[in-house]
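Scroll down for the structure; my scribbles are underneath it.
Heads up, one of the protein chains got dropped from this complex, but the rest are sitting where they should.
After this line comes chain A, so read on.
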Amino acid sequence: MSSAGIDGSAQTAGKTQMTSKSAAAIDKARAEGRAALVGYLPAGYPTVEESIAAGIALAENGADLIEIGIPYSDPVMDGQVIQAATTQALANGFSVRQVFDVVAGITAKTDAAVLVMTYWNPVVRMGVDEFSRRLAEAGGAGLITPDLIPDEADEWMAASDKYGLDRVFLVAPSSTAERMQRTVDASRGFVYAVSIMGVTGARSSVSTAARNVVAAAHDAGAERVCVGLGVSNAEQVREIAAYAEGVIVGTALVSALGNGGVDAVGSLTRELSSGLAREEA
């Protein structure tokens, strides 16, 4: 189950030397002949307690990895649904340190790998080392960083090594071969492939660009690539599961939580996970 030693090539050594909770979760799904499901929900939405309950429901209904977003005042990569949810969480008085309560609350009850998705300034403000230490203490697997590129990540590279955390950077349809290589080399756990040039939000179809981004990431040596942005139903999950190691769903789950509460998150997660099986597996 551990990712360590799966691939000892020089190109990917940087990503696999250390035990990675995210990689382990993805590899477990792969061993079962399916892609991994990554579910996103914001911390503190609609309340801290309900965000913990919703995270547990994600894990109990088929999510292999959970991505907990930190509500932030300036979420430039998010569409209206997630903006509205995180704005509400902030209006309710969410404070950044509560994200560790949410992570600990979910990891205490489930085996899912729990990552935190955060814009970078809240981490800078707390201190990169301090944030990393507390995330590791809470049982977190690592960070997904939508506005931090490897070029600016020296402090995070050091802290993530020190505390054994995964660092999930994004790659996009616009990434050049050189940047793709650099980002894949800097990542640990998995690489987050942005399916489309745009922000988060449900879309009726997954762009053909997604397949090309995943192929480019694989060519650059990435062993685990998960596709996100715009994925909202089992049909799209099935399509992506055929060529990527994982599928990331956010907006649709946030809508479900907002409209139908924790139960709706559970039922949508079950529906989404029905699309994970790989025919060839």
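Keep this in mind: a residue touches a chain if its C-beta (ideal position, glycine included) is under 8 Å from a C-beta of that chain, and two chains touch if they have at least 3 such contacts; residues count from 1.
One rule holds in what follows: contacts and distances are computed from a predicted model.
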| item | value |
| --- | --- |
| Protein name as given in UniProt for the chain not displayed, "ABC transporter", "DNA-binding protein", "Peptide/nickel transport system permease protein" or "Tryptophan synthase beta chain" | "Tryptophan synthase beta chain" |
| Sole contact to the chain not displayed, among A:L135, A:L148, A:L165 or A:A210 | A:L148 |
| Sole residue of A:S73, A:T208 or A:S274 that reaches the chain not shown, by the stated touch rule | A:S73 |
| Of A:V199, A:V225, A:I248 or A:L276, the residue in touch with the unshown chain | A:V199 |
| On chain A, residues whose C-beta touches the chain left out of the figure | 14, 72-77, 79-80, 83, 87, 90, 95-96, 120-126, 146-155, 157, 169-176, 179, 182-183, 185-186, 194, 197-199 |
